[in-house]
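Once you've had a glance at the structure underneath, I'll fire off some questions.
Note that one protein chain is taken out, while the other chains of the complex remain in position.
Moving on to chain A:
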Amino acid sequence: MSLRIYAIAYLIFLYAPIVLLPIFAFNDGSIIAFPLQGFTTQWFGELATTAALHEAVGNSLTIAVVSALLATCLGMCAARAGTMAEFPGKRGITGFIMLPLVLPEIIVAVSLLVVVVRVMGLSLGNWTIILAHTLICTPFCIAILNGAFQNLDRSMEEAAMDLGQSRWGAFRLVTLPLVAPGIVSSLLISFTISLDEFIIAFFLSGNSPTMPVYIWGLLRFPDKLPVVMALGTILVALSILLLTLAEIMRRRGLARAGLKDTGGFL
């Protein structure tokens, strides 16, 4: 009984703030407080007309798409090498690749800032954020793709080569379709991670911020708070959608290969 109360309290603590987002996003009043004032879509309308926001969203989308692609490519190489090949020092190398998973983002941010600005004398921009986001997303991609590649029978590729395909042909015709759900899942998750990442983006953005940094800037103006709530609502909806898609893809991949579920992110 007490365990159930604890569980419920935990869930409230976890999700109440998120539930508040849509409530106040549609509340007709610029002060975030109960009682609610009535229903409005005014804040969403304001979103649509803010040019600075559009620029920030543009930056964020570009960064998220490019980092997702890069991280997934890297993840694929690492996962394939890690599960299908044997080479000296494999354990150590895999360990180091997975390290950014537990490395505080602020360390990644500061060290990259120092390297780019001080050591290399370059100026910041979207590309610096892409670099850092690729770095933090890659371990997630590897974790997801490792699962996909581990489930793959090694002799599948060999069978394809035995039947006349080149190495690349075997990869393209057999391996790729079999790990495709994993790839989609990896793209979606790294896209999501990059899209709402703040610390790195804050440190490394040039003069044009990403969306989370822009939102943070808005918070200094209390009357803009409902707009932030509206934006947050959209983001939550989008994140849930993407993560659900990612999980569906992962499960479909297992089903396609005729395998049992061995856990995942959701």
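Going forward, a residue touches a chain if its C-beta (ideal position, glycine included) is under 8 Å from a C-beta of that chain, and two chains touch if they have at least 3 such contacts; residues count from 1.
Methods note: contacts and distances are computed from a predicted model.
**Q** Leaving aside the chains on screen, match the unshown one to its UniProt name from "succinate dehydrogenase", "Fe-S cluster scaffold complex subunit SufB", "Oxidoreductase" or "Spermidine/putrescine import ATP-binding protein PotA".
**A** Matching "succinate dehydrogenase", "Fe-S cluster scaffold complex subunit SufB", "Oxidoreductase" or "Spermidine/putrescine import ATP-binding protein PotA" to the record, the invisible chain is "Spermidine/putrescine import ATP-binding protein PotA".
**Q** If the hidden chain were put back, which of A:45, A:177, A:206 or A:222 would touch it?
**A** Final answer for the missing-chain contact: A:177.
**Q** Which one, A:156, A:199 or A:225, makes contact with the chain that was left out?
**A** Touching the chain that is not displayed is residue A:156.
**Q** Across the whole complex, list the residues on chain A that are touched by the chain not included here.
**A** Its contact residues with the unshown chain are 153, 155-156, 158-166, 173-174, 177-178, 256-258.
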